[in-house]
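Only one protein chain is missing from this complex, and each of the others stays in its spot.
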Amino acid sequence: MPTRPLVIRYEDDLKLFPGLWQRAGVLLTLSITLAYPWLVSTRWLTVGNLGLVAIVGAASLMVLTGFAGQVSLGHAAFLALGAYTVAVLGAKLGWPFWLALPLAGGVSALVGVVIGAFALRLKGLYLAIVTLGLVFLTQHVLLAYPEVTNGLSGTAVPMYWWFRDDAGVAASLSETWVVGGVGFNFERKLYFVFALLAAGTVWLTKNLQRSDSGRAMMAVRDQDLAAEVLGVGTTQAKLQAFGVSSFLAGIAGAMFAFQQQYITVEPPFDLNLSIQYIAMIVLGGVGTVFGAVSGALAFTFLSPLAETVGGALPLVNQLTSAQQATVLLSLVVVLVLVLEPLGLFGVWLRVRRYFQAWPFRY
Amino acid sequence: MTASSPALLRVQNLQVVYHSAVRALRGITLEVPHQGVVALLGPNGAGKSTALRAISGLLHMHDGAITQGKVELSGQSLLALPADGRVHAGVVQVLEGRRILGELSVEENLLAGGFGMGAQARKELVESAFTRFPVLRERRRQKAGYLSGGEQQLLAICRGLMRRPKVLLLDEPFLGLSPKAVGEVSELIQRISAEGVAVLLVEQNARVALTLASHGYVLETGKVVLDGPADKLREDPDVQEFYLGFGREGQRGYHELKRYRRKRRWLS
Amino acid sequence: MTQLLQLSISGLALGASYALIALGFSVVYRASRLFNFAHGELLSLGAFLMTALVEVMPWWLALAASACLTGGLAALLERTVLRRMVGRSVFTTIILTLFLGLLLRAGIVIAFGTDTRGMPTPWDTMAEVQVGDSTVLLSSLISLGATSLVLVGMHALVQRTPMGVAMRAASENQEVALVLGIPVGRVLAFTWFLAGATAAVAGIFLGMFPRSVDSNLGYVALRAFPAIIVGGLESVVGAVVAAFMLGLLEVLSQAYVNPHLGAFGHNFHAVFPYAAMILFLVLRPRGLWGEHEVRRV
Partner (left out) sequence: MALLELDNVGLSFSGLRALDGVTFAIEAGALHAVIGPNGAGKSSLFNCISGIHRHMEGLVTLEGQALAGLEPPEIARRGVARMFQNLALFEHLTVLENLLLGRHPKYRTGLLRNLFWTRGARAEEVRHREKAEEVIDFLNLEHYRWMPVSVLPYGIRKRVELGRALCMEPKLLLLDEPTAGLNQEETEDMANHLLDIRHELGVTQVLIGHELRFVMDLATQVTVLDRGRVIANGPPSSLREDTRVLSAYVGGTVAA
């Protein structure tokens, strides 16, 4: 384990990457991120894009469930709202993606805060079921207005680059650009946009984690009554968590829509999607941004692998490839929960506790 | 306790740890003879309830575990038995704070106490409880939660008697009771004891406990600090002082202690 | 009037199935303090087992056998996995049962395939009966009768027998039950067995006409949630009553409310209970008969 760097000023303590090791890690991550689109095939570039979407989505669920402790099965609803906002703004009104994107977050955040206000007094299970209801209600509303959303048949998601030029024509992002002899096709362009968005999300949630606002959310999660007696407004903390989380979820949904270029309501925006995001934060370890990022990447990259493994197993290979991935990942999640509920972080705690007390056991 | 009459319940060098971290009992040893009342005294948090949980097998409900020591009933170790097995072996606990089942009727509470016995035997035992306390018969169909505090405690003890236990463990039976109810409950305890059931009585209320008991143990921070016949303990100035805490002459108070410790800190 | 009666009967028949589902959720919640999201898969497992078993044995025997097998699996799940969850956070138990449900579903697909099956009945599946002026499906009446019988039987078991007293004692306070000599572990397993068995019965009757048996049958359990929440998790009777009301509400709103909502009304009856539940919870966060929360430090 790298030792803590010598800290002389409290400012240094607040840095995200205070030590040499962390900075080396950042550098490594950065170079891998930059090189990735040129190292892999189109299929894996798509997986990479989906991984970046998942990072944003998982980080947003981590804010609500991991930080503030509000169990939500309604993540799919917020993703759907974001996705349909950019789809409608793009297809019906011809808005460019960079203008539609923040609005996707805004619409989702608005619904999130309203639902949060409704759900303030609800705890645990009751909240989970209300948010589950939100998924069904959102699906219903999206399907009920086919003139806006195209209903069951789904809608295309155009992605314009610049706001209409003089001739009133919107340039599409799907054209390939050549910059200095290097070709940027649609997938690669998307990749860099997504990488920026994912990095921004990680930065925001990390800031939340190290600041007073994030600590207030965690206080509500761990001990709501003690939090109140300390002067933490639980209402405020919960609403903030709902707002931030659903904003980012809307962004993630929009990213997903851009990636797919054509979306329908169900699938993908159903209970299963919510469950997948929960699986991500459980795999990574609940409560940290690192957990969200690693869980999201592990989940997206393991899915194609799980399909390969599943194909080799008897019985399991009768399933469709998506089902095979679900089975293997469910198995992993169940085992993690039963054996080590804190994920890998829990194993680390155990080891440390043992050595702190060494040679005494108690 | 003389060696010639071997104890019914024997606890030896018992150590208990909660959450794999907090040591609640640091090796206590105590014995309950075949007949009579033994009192276990001590302040809050001394480990009295922990001792009872260890005897009746409830530690796992509180994330606690026995790390060392023995618990024996008539020479047979109880440690391997689950909680319900220990009840069948004859060790029955009445939990702290009148833990009746408030949603069940009075009669059902008694019947639950005889789960697994023959229908006839259960009926007879319920009848005997009703004969003992006619007020319970009057309210047999009512929810037990509506009984008064004293009645709930009487019901809880009668429910414990459904198994015809060899030893009854009572955890703070007088807690929060009115003086009249305290009188009724202590009368019941005396009667049970006279009927040949051994009783281990955990109490903060030293005076009642030592009136009922023939022998007493004083527990402090997980250790037995004092034990002896009840009349000796009653006379003991230390016992009164222990509970009232009026500082003895010459004993160092916390103010002096502070100066003393401060000095040591300065040096180190 | 004729239509109303007809709709009411099919609403009650649907409500009876919801009631069985709600019963399963509720007894498990009271006993183990966890909400079993895998319950729906037990439902479809029961129905699939029935379609297979009925090929080799008489109808009623197959019904009993699939109920017992499903109950046995539920008890096994409790003993092996879910008992370890005592005292864990609500989050953990929700996630765990959700994923157990996914695994069960995959198991069902492996064992029975993805084909839609009809649920065979010993009576003519399409037979109709005259009730007053209206015609009602015989299957509806039988399923209403049979599920009501199961409900009454469960009530008698829980209220009148020693095992029922032990179940109630264990669900109220496990520690007290233990010091009374009640083998709490076995009682819990038995409770889960009952929940599984009733789920199977509900699945079998739901699988009859007009629905059929496929791997999505388990989703019906999700539809019963509003009843459980509104009726109150703590109250089995409340949940059952609310489930009957839910069935009625669903069928009646499909006939009388949907047409007035225009495009928005298409399939609105399917989400109406959820919308009603959310509004209801804002007013009463712990359900109609749910326990009042006591704040303690």
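A few notes on this one:
A, B and C label the chains in the order they appear, each numbered from 1.
To be clear about the criterion, a contact is a pair of C-beta atoms (placed from the backbone, for glycine too) under 8 Å apart; a residue touches a chain by one contact, two chains touch by 3 or more.
Keep in mind that what you see is a predicted model, and the values were worked out from it rather than measured.
Contact with the undisplayed chain is limited, among A:14, A:117, A:152 or A:196, to A:14. Although one chain is not drawn, the whole complex shows that of B:66, B:81, B:175 or B:226 it is B:175 that touches it. The chain not shown here is touched by just one of B:109, B:152 or B:205, and that residue is B:205. Note that of A:32, A:196, A:226 or A:335, the residue touching the chain absent from this view is A:226.
The chain not shown here touches chain B at positions 21-22, 43-45, 172, 174-176, 179, 182-183, 186, 204-208, 211-212, 221, 240, 243-247, 253-255, 257-258, 261-262. Where chain A meets the omitted chain, the residues involved are 10-11, 13-14, 204, 207-208, 210-216, 218-219, 221-223, 225-233, 240, 243-244, 287, 349, 352-353, 356.
Just so we're on the same page, only the chains that are shown with their structure count from here on.
The chain occupying the central position, as judged from C-alpha centroids, is C.
For the pair chain B and chain C, the distance between C-alpha centroids works out to 43 Å. Chain C has its Cα centroid 33 Å from the Cα centroid of chain A. With each centre defined as the average position of its C-alpha atoms, the distance from chain A to chain B rounds to 53 Å.
Those residues of chain C that touch chain B in the complex are listed here as 87, 162, 165-166, 168-169, 172-185.
By the touch criterion stated above, chain C contacts chain A in their complex at residues 35, 81, 84, 88, 90-92, 94-96, 98-100, 102-103, 106, 109-110, 222, 225-226, 229, 233, 263-264, 266-268, 270-271, 274-275, 277-278, 281-282, 285-286, 295, 297.
Residue ranges on chain B touching chain C, taken from their complex, read 56-58, 61, 63, 82-84, 87-88, 92-95, 99-104, 108, 111-113, 115-116, 119, 122, 159-160, 162-163.
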